[in-house]
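With one protein chain withheld, the remaining protein chains of the complex are depicted in position.
Coming up: chain A.
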Amino acid sequence: MVTLLNGVWVVTGLGLACAIVLVVFSKLMEVKSDERAEKIREVLPGANCGACGYAGCDDYAKAVAAGEAEGNLCVPGGAQTADDIAAITGKAAGAVAKKVAVVACQGSYDNTWDKMDYSGIESCKACDKFFAGRAVCPYGCMGFGDCVESCMFGAISIQNGVAVVDQALCTGCGACVNNCPKSVIKLVDAEKPTAFVLCQNHDKGGITRKGCTIGCIGCQKCAKACPVEAIHMDQNLAVVDQDTCINCGKCIKECPTHAISHILQKVEV
């Protein structure tokens, strides 16, 4: 009986001693963390996507609380989060430019094809190192889905060999843009509907046509049709200037290969 009680005393005593030591030390060694940082962290989406340029939501919250960063850098959170942060820091919220990702390639297997039977590592980055990828078009989407993996919001899928962004789910964080070895995915202003050239091919028209039925052949018809001169040519590829474009749709009608299209059709702004 005595030894049994000894056990109880020892464990209770040790537990009590540990508790006292811990409490004393946590009071002595208290590191003052910024309360605002915790509050800001709570209003952030918590996706740790890195679109703000910091290592994660925790880091960004600390930077905002310390006054090192603006409160409007969170792209997934959008205007709502910027307002919430502004309420905590007491600063006016700057406008958040809402962005959305667009895949500038329509090279599905209906329109283009592979030039080789690639059986290496199933990744765009790996395949790109091997003779510039399996696709006939050296500029287009290879369809292994590095972007799908990088997307934290499940907004990208590979459909018939080409990446497709679900604009309703896309937050515009840009993770896919950084993970595409072909730079086929672009971030565009999500609140300004414009025409967009869904092609990246800088080859001359004849070469483009041999590899893809829907690529930009550099015929310049769109540039001539544009009433506000929003389209210019960049090495056999038409480029629409989003700021100037008035979304009249004349270029879309004019394009012989249907390489131009309205973007943001699905987004309700």
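By definition in this document, contacts are C-beta pairs under 8 Å (C-beta built on N, C-alpha and C of every residue); 3 or more make two chains touch, one makes a residue touch a chain; residues count from 1.
The working rule: contacts and distances are computed from a predicted model.
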Point to revise | Absent chain [UniProt protein name; select from "succinate dehydrogenase", "ABC transporter, ATP-binding protein", "Anti-sigma factor antagonist" or "Ion-translocating oxidoreductase complex subunit A"] | key: "Ion-translocating oxidoreductase complex subunit A"
Practice item. Taking the full complex into account, find the residue in A:V21, A:A66 or A:L169 that is in contact with the omitted chain. Key: A:V21
**Study point:** Residues from chain A at the interface with the omitted partner, ascending
**Key:** 3, 6-7, 10-11, 14-15, 18-19, 21-22, 25-26, 29, 31, 121
